[in-house]
Structures are given as C-alpha cells and as structure tokens.
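Apart from one protein chain that is not included, each protein chain of the complex appears where it belongs.
When the chains are written out, they are named A and B in that same order, and each has its own residue count from 1.
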Amino acid sequence: MAKPLSLDPNRLFPSDLIQRSIARELYEGVAALPIISPHGHTDPRWFADNTPFADATELLLAPDHYLFRMLYSQGVSLEKLGVPSRNGATTTDPREAWRLFSEHYHLFRGTPSRIWLDHVFANVFDIDIRLDETTADHYFDVITGALAGENFKPRALFDRFNIEALATTEGPNDSLDPHKKIAASDWNGRVISAYRPDPVVDPEHEDFQNALDQFAKITGEDTRQWRGYLNAHRRRRADFIAIGATSSDHGHPTAQTADLSDRECEALFNKVITGDFDTGEAELFRAQMLTEMAKMSLDDGLVLQIHPGSFRNHNDWLFKTYGRDKGADIPMRTDYVGALQPLLNRFGNDSALSIIVFTLDETSYSRELAPLAGHYPALKLGPAWWFHDSPEGMRRFREQTTESAGFYNTVGFNDDTRAFASIPARHDVSRRVDCSFLARLVAEHRLEIEEAHEVAADLAYRLAKRAYKL
Amino acid sequence: MAKPLSLDPNRLFPSDLIQRSIARELYEGVAALPIISPHGHTDPRWFADNTPFADATELLLAPDHYLFRMLYSQGVSLEKLGVPSRNGATTTDPREAWRLFSEHYHLFRGTPSRIWLDHVFANVFDIDIRLDETTADHYFDVITGALAGENFKPRALFDRFNIEALATTEGPNDSLDPHKKIAASDWNGRVISAYRPDPVVDPEHEDFQNALDQFAKITGEDTRQWRGYLNAHRRRRADFIAIGATSSDHGHPTAQTADLSDRECEALFNKVITGDFDTGEAELFRAQMLTEMAKMSLDDGLVLQIHPGSFRNHNDWLFKTYGRDKGADIPMRTDYVGALQPLLNRFGNDSALSIIVFTLDETSYSRELAPLAGHYPALKLGPAWWFHDSPEGMRRFREQTTESAGFYNTVGFNDDTRAFASIPARHDVSRRVDCSFLARLVAEHRLEIEEAHEVAADLAYRLAKRAYKL
Partner (left out) sequence: MAKPLSLDPNRLFPSDLIQRSIARELYEGVAALPIISPHGHTDPRWFADNTPFADATELLLAPDHYLFRMLYSQGVSLEKLGVPSRNGATTTDPREAWRLFSEHYHLFRGTPSRIWLDHVFANVFDIDIRLDETTADHYFDVITGALAGENFKPRALFDRFNIEALATTEGPNDSLDPHKKIAASDWNGRVISAYRPDPVVDPEHEDFQNALDQFAKITGEDTRQWRGYLNAHRRRRADFIAIGATSSDHGHPTAQTADLSDRECEALFNKVITGDFDTGEAELFRAQMLTEMAKMSLDDGLVLQIHPGSFRNHNDWLFKTYGRDKGADIPMRTDYVGALQPLLNRFGNDSALSIIVFTLDETSYSRELAPLAGHYPALKLGPAWWFHDSPEGMRRFREQTTESAGFYNTVGFNDDTRAFASIPARHDVSRRVDCSFLARLVAEHRLEIEEAHEVAADLAYRLAKRAYKL
C-alpha cells in the first residue's frame, strides 16, 4: 500500500517553535515573489519550439546528473537509466529506466534531489503518493500523461512557475536563433542568454582549435590575431546583449587572473594558438582573459561571473564513453586571495564593474571570499553552488559569509539547473533556508523582524534582479 | 561530598523537544542492536588468553592516548601516568597514576573522552559518584576489584558488550596465533584481523628493511624481487583471510595512488629496497602499492581501507623517549581529488571492489569525499575518524557528506580504539548522534519517520556489516 506524499508547509524551517513561526512569517512574505533565474542551463529551444516533453524519464531523469550520479555510485548503469552516451541515445525503454530509478529512490534520503523531486511530484504533477518501486508505473503514467497536455508545454510551465526572467547559457559559437525566435513570438516570457566563451578561451579545451575557426566564421574577425580575437569577443558579446544577455560566465579550473602588458598578451596568444604551450601558459592565458573580459564589461556592461574550482571529467572511462556533464566533475581546493589579486588590483576599486564569484570550496567562504567581497566595490559573492546548493550548504553559506560580507555583497539565488521542472522547487528551498537563517537572527535578537522582512525579499528577489541588471 | 554520576537517558540528543522525542524514538529502535566493530586496535591476546586486566590504570588510562595526551598538554608527565616508555614499563604506582588522572579530570570537560569514560564508569562498573580527586581511590578500588572477577575477564566483557564481530589490526609479520587460539577455543566470540602492511609497504618506515626480511621468512617468498614481494602479500592476505579477515588497511601520510606499468613498478621496487631513494620515490611506491592492493582485492575480496593524512610522531623528543602512538600524531591537510584519481581511473567503476576512505581533514567532506563517493561505484566513505570521532565531529560528518553522498555511500561506525572497555560507549555515542541528525531531518520534514527508522538501523548496524562483508 502506497505511502502518502504531502509537502508540509513548515518543511525546511527550524523545529524550534520560536524560530519556526518567524521563519514561516518571513517566508509567507516572499513565497509568491516572481522567480529571477539569472544563471542556468535550460535549453532555449524548449521555449522557442514549445514542443511537449516526451515522458517522465526525458523530463526528470536523463538530463539530471544529480540523479544518475547517485544511482551510478551504487552500481546502476547509466545505459539502463536512459542516459545518452557518445554513441547517441540509449535503447533503454523510458519506463524501464523510470522503474529502475524508482526502486533506488531511497538512495536520495537526506539529499536535496529528494526535496526537489518531491516538490515537483506534488506541486507540478499533483501526485499524492510517494515514489517507490510499487508506485513507479503510476508516476510514469501520470507524469507522461500530463506532459502531453497544453498546460505542461514549456511556455505554459514557464508562466505557471511565475518566472520573471530566465537566463540560459550559450557559447560564442552556439546559435542564438532560439532566443530570437522567442523574442519574435507572441509569448512574453523573458528568456535571455549568458555569454560563456570557455571553448575559445581555454587552450586546453579539446575543441579549442576548431572553436577558434568557427569563432572567426561567426564573427567575421581574424581570430588568429590577438586584436581580431578580442574584437570577435566584443562582437559576439554585442550579439548576446542584443538578445537580452546581461552577463558573461567563465568556468575555469582555477580563479587565477593576470594583468599582462599588451605585448605579453600578444606573445602569449600567439603561443597558445599554435597548440604548442605548457599547462602554465594555458593557465596564464585563461587568467588574462578574465581581465580582458572585465575590460569589455566596463564598456558593454555585462556582469562577469567566475565559476572556478571544478576538476572536470575526473573519470576517464566515463568521459570517453558518455562525454561531459555526467556527474564526474569533482570540486577542488581553490585559492582566491592570490588568484584574484591581479584582476582586483586592476579593476576592483571600480564600482561600475560587477564581478560575481562562486566557489565549490566552502573553506573559502569565511577565509577568503567574504573578506574580499566585504572590501572590494567590484566584487560580489554568488550563492552556494552545485554540491552546496542544498539546505545545509545554503545554511553554511549564510553562516560563514554574512558576518564579513553582509547580505548586500551577495546576489540572491541561482538555480543553475538544466532540470527545468525543478526551478520553482529550488527557489523555494532557497527562500525557506534563507528565511530560516533570518529567523534565527531575529529569535536571537540580532536583527529586528521588520528588517528581516526586507532582507528576505532582497535575498529572494531584489538582489538577483539588481546584481544581474534585470 | 561526592557528586552523583548518572547517565541521562536523553544525553546527546538535541534539547529541542520535537527533535528530542524523535531522536529518542529512533534511538530506542537501535540501542540494543549488536555491535559490529570492523576496525580497531584491541589486542587479540586479551581474548585468546582471557587473562584478567590488572587494574583501573592498566585498563583505562595507560593505553588511551586520548587521555594522556590531554594531561600531557597541561604539564602532567607521562611517566607519572604509568605510560610505558621505550625503556619499558614505568615504576609508577598504578594507584598514584590514577589519582593524578582523577585530579585533572576537569580537563576533559567538553571532550568525547569524558562521555566515553562516564559511560564506562556508570555502565560497566556501576559507579554512581563522579570522578574527581576525592573519589579517585574509590574508583581505583571498585574498578580494580571488579576486574578480578570472572565477569570482567575479556571474553565475558566481549559477550556482555553484545559484540557480534570485532576486527583487530595486525601487520604482515605479526603472529596470527591469538586469532587461531580463539577460533580453536570453545568460546564463540568472533575476533578477526585486518591486514595492515605499512611496515613492508612504506620505504620510510624505520623498520622497513628488517620487516622485508621477516616478511620473506614468514611467507617463504623472495621479498627482494618484485614478483616475490607481491606474492608474499598474496600469501599473507590469504593467511589473514583464513582467520576471518575481510579487509586490509593502509595508514599512509597522503592518499596518493599511482598506476605504473609493470616495468616501472619493478624499477621503483628495486630502488626502494636498496634504501637509496628520495621522498618522492617513497611516496610513489606507497601510491602504487594501494593500486596493487586493489588488484589483489579484486581477486581475494578484501575490502581496501585507506587512512591517510596523519603527520606521525610530530614530537621528536617524545618519539625518541616514548615511541609511537603517544598522542603526538597530528592531522594534515589532505588532497583526495588528484591523489585518488590514478586508482579510481583504474578500478573506480568496478562495483566488485570496495574502497573505504577516511579523512582527518574535515574540509574534504563536502568538497572532495562526498562528491567522489557520490559518483564512483567502488568508493565508500569511512565514518568521522580519530579527532573527529566525537559528537560535534560526527554531526559535521553527516551535515557535510549526506547531501552529496547520501547515507548509502557511507559504511556505518568504526570505534577504531585500543580502549576495549569504551567500545559500547563509542557505539552508543555514534548511535545517539546519528539518531539526532535523523531527528532533525524528520522534524524539518525532510525525511519521513519510518524512513528514519530504517536509516538509523542501517547506520548503527547494517551498513557496517555489509560494507565489511561481515
């Protein structure tokens, strides 16, 4: 007999009754605010084409590396979960994949995926029994059935989710046609992009040489000359801005920046485009490009996001077989104090620039990032990211950054997801956890309740809107 | 007038009444489960010979480096505490040592030792007044008197402690006779060993050359040839398996692994056995040996435990005077992401292998270990270890690993102790702290109560049994 599924209205609030009632009150003031999603990985074609999602597996399981990495860690094969490999889509029956996932749903106990999924099941699909091996088919049928309807097409979900703005992420060589199609349509949803030039900025990217050539074609610039290469970026940033982008994003292995002379830049560039460079030169080139991007930001206004510290594709066999983004990226220890100094010394005192830094290394919160953001006008802290985008992770973020950086050197929440249906769930978790943190400050007489209301709305909505110029 | 000693039934549970009642309920479901102790340092001769322990000092104080290190830090001499030096046993009167310890018992306020000891005093020896300078003699008399009785002999305590299986730790050159004697006896206690080959694996071990020679004698292999050396390990692992061992254990300075070719291995081996090698080569040899042990594990089924990151014998004078394991081992910053990659790329996708990794560097929980264990099928996380085997340490372990690794990539509790009488106390602390963590999840509506019951039993009993193949 199936167990009931219901979302408790007090979920994620502290159980201490004093804190809980304050958290609840604060949350009620922000629960209905529109969603600002300034950084994420949904596919703009969903909203351009508005084609229905096929089934529960395609919507919820196959694109979500949080899910299949956990299943994989317990010996479940990616093939059987319907995860496409380099050879293309699997032949796995989506229903079979869903059943396999359902049998292992207990693995997610205590994880944010469990919270997000239950929210999606209950709030998006109105399911009222819990997922396990006995209810797998019921779930598959209900979800797959719903997806066929008009109300579950991408644009309808976007509207229903109360999303005010959603940023996707594209590379310089990606087409912006989906965004143009959305803009040209009669639908009012605001779907913008973010400029993520990693493939043409990282000399160690497996596609760097080809990407440079394509970058030349798409911009009409000579991307094998330093000046032309920089112009290509400028042009492409302008293209992104034209379809609404307000930020660039940079996923480097480290946070290293540099501030070389023009001559040094040119010499370094001439070296890396030959393919004959060492790892130090590749690092230095990426480092310098962050500073170049900052220069361009001062001209064109894009907010500069830095997402460092992920050891990408840690599992060789998995990478060869399945490719990128399959759950095998692992955080690394990351330095910011030395690494960001060249960039901050160049532009850190300029309030006109907005640099948002993220970390996967929580030790940097109180030691490096909060002190840096609590000093430099150009620097802000992105929210708890990826593995730390979770109730405990968000709590640690506030506990470890607020005392040195305050709330106003942070930028609200990013869902950073490719799991579209989970966007409201993720923002809801963030709002609940932030309200819980504020409730503790109020309950301990460290903040007045009316201030907490104001901060709660800042964290849930206003800071993201302001920091990302939305 | 002596103060009362009594163990509160709610000790270690949150004081929040909602969480406390859930924690209590969960705890009551697991409190009486048998103890699985898959990793520890008790002496198998205790159970082979079943000789009574001599007195309170011999049982509780002299072998417990948690205790005498704290006393030493406050200027109490080890000599006076009855700690044997390299010159042999002290001439200190055990009662005098016990008095000295008792006078300083306040130093343990807020430490796990205090919790463990009070548990032992109250539950094992039925003492109902607190330890201090005024009750020192009473304690010494009660404990020493009890130890002379039949019910306090090692086997009787083992049975009374409800231990289902206990692993000791032996080196390849240690005798397994005590284990054989236990097996041959009419006593049913399950006392097994774990294969810890550090002295013949670490070229920098002070005894490496002699140990290699002895390793040859004990196995009949030519341990000065790479093939023979590996065969010696295989044979000795088989001997350990024959007396019940299910795991090997490796206490390296770092978590570094390597995956060299056969030819490289042989050349490296030939170098280290000459004694003419540098620290990098010693490190590389230890690194390669972890991969060799993993290969053997795939053949013989031993679980591979890695305990890295302790700076051994930090205090030169103490090491020269008192030898190893005298409280002067200090944790070091430890990398896992790069260090484990060679081993994980070789075998990490193989569910047939079970690698359990421990850390003394808590920063690796959320940044490295939980993400790694939440991906690789072969990798599991050992519990909070050594300095972190404590209420706060265990709480941080769950808070920082669960969201990325879940509960099911962890392996239950290890007491890791040579303080035999404290084993039930240590497991009790672990069960209470885990139930408290689960209670918070339930109270915050992140987990259902009936799931929490299941997880509580997994953490207290089933996961250890499964992970260690007991």
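Heads up, the rule we're going with is that a contact is a pair of C-beta atoms (placed from the backbone, for glycine too) under 8 Å apart; a residue touches a chain by one contact, two chains touch by 3 or more.
Quick caveat: nothing in here was measured; it's all calculated off a predicted structure.
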Inset, instruction - Can you work out which residue in B:D177, B:E204, B:D325 or B:E392 touches the chain that's missing from view? - result: B:E392
Inset, instruction - Just name the one of B:R69, B:K181 or B:R466 that touches the chain not displayed here. - result: B:R69
Legend entry - Contact residue for the chain not shown (choose from B:S85, B:T111 or B:S351): B:T111
Legend entry - Residue ranges of chain B at the interface with the undisplayed chain: 3, 7-8, 10-17, 69-70, 72-75, 106-112, 114-115, 130, 311, 314-318, 327-328, 330-333, 360-363, 387-388, 390-393
Legend entry - Residue numbers in chain A that touch the chain omitted from display: 16, 18-19, 335, 337-338, 341, 344-345, 348-349, 351, 363, 366-368, 370-377, 379, 399-400, 402-409, 440-441, 443-448, 450-451, 454-455
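Just so we're on the same page, only the chains that are shown with their structure count from here on.
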Inset, instruction - Please report how many Å separate the Cα centroid of chain A from that of chain B, as a whole number. - result: 40
